[in-house]
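The structure under discussion appears below in the form of structure tokens.
What you see is the complex with one protein chain gone and the rest in place.
Our next item is chain A:
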Amino acid sequence: MSAAADTLPTEIRQAEPLLSRTRRRQLKGFAFVSPATLLLLLIYIVPLITLVALSLTDYRLGAMATQFIGLDNFTNAFSDPVFRRAFTNTLLYVAIVIPFGVGIALLVATLIHSRIRTRSFYEVVYFLPVTSTLVAMATVWQFILHPRLGPVNAALKSLGFGEFAFLSDPVLIIPTLAVIGVWQIVGFNTILFLAGLSAIPRDLYDAAHVDGATRPLDRFLTVTWPMLGPTVMFVAVTTSITAFKVFETVAVLTRGRYGSEVLLYSLYLEGFEYFQMGYAAALTLIFLAFVLFLSIGQALHLDRRVHY
């Protein structure tokens, strides 16, 4: 090889390629990364920058003149009782949906998992709410929870309880919406947990059985719960994000009346009903920051206790 190179004419041997080897590798790398980068820019980064820019103005849709007003939108938001109520409502909603949405799904999944013949039947039953459109289902819920016509109140009345205005009593309204939220998400979480359960090697249960973990609770604590760690983390994060985005049920069932404002609904009102684009942008940023903070915190916290 070197002998052949020595016999080559000097001009050819010294002729450098147009670009050096490292440079070409770099360019190739950039070429491979560029489509994803471009998409990321178009879909996330540019809109986010626009959003930040908008949130610092008093821009209204169709307005001729727009002013830079600094952080006024944010201070307004936090001093606005409606927004603060939307904020606490959302937190309450999330606080109910996460534990029940995850807990019930885990319970259902462990129960279904040991069924052999009926497993697919239950899978379908629990997954149905996920496949249905929530807007249409909300109407059904409206009927079910109706103070006078609904079967829930009829049942409660027959048991000697009074009549409950689930969708107009300010105390009951957010928990009621949360119950619908749980109903909607349990099926999806169940399927995720079932996938997680199927991935647990049977041998581990056998080993636990021989080691003396005979009771279901011991088996759950020794094998199922720790082995489901990664799944629980994933389900908890997706559930919290879904819960934060609660919108349809509020839009259809209450339209934010009786103190049932939630973050996304007030954002929608400000932006698309009142056309306060600047203010809506500020709310969106607050919403985003909150979801981001919670999911990162949750991921980091759970990550430490989860083995992979």
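Definition applied: a contact is a pair of C-beta atoms (placed from the backbone, for glycine too) under 8 Å apart; a residue touches a chain by one contact, two chains touch by 3 or more; residues count from 1.
As a working rule, contacts and distances are computed from a predicted model.
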Of the listed "Glycerol-3-phosphate ABC transporter ATP-binding protein", "NADH-quinone oxidoreductase subunit C", "Septum site-determining protein MinD" or "Sulfurtransferase-like selenium metabolism protein YedF", the name UniProt assigns to the chain that isn't shown is "Glycerol-3-phosphate ABC transporter ATP-binding protein"
Hidden-chain contact residue, picked from the options A:Leu27, A:Ala63, A:Ala207 or A:Ile296
A:Ala207
Given A:Asp58, A:Asp169 or A:Asp218, the one touching the chain that is not displayed:
A:Asp218
Residues in chain A touching the chain absent from view
201, 203-204, 206-215, 218, 221-223, 226-227, 229, 307
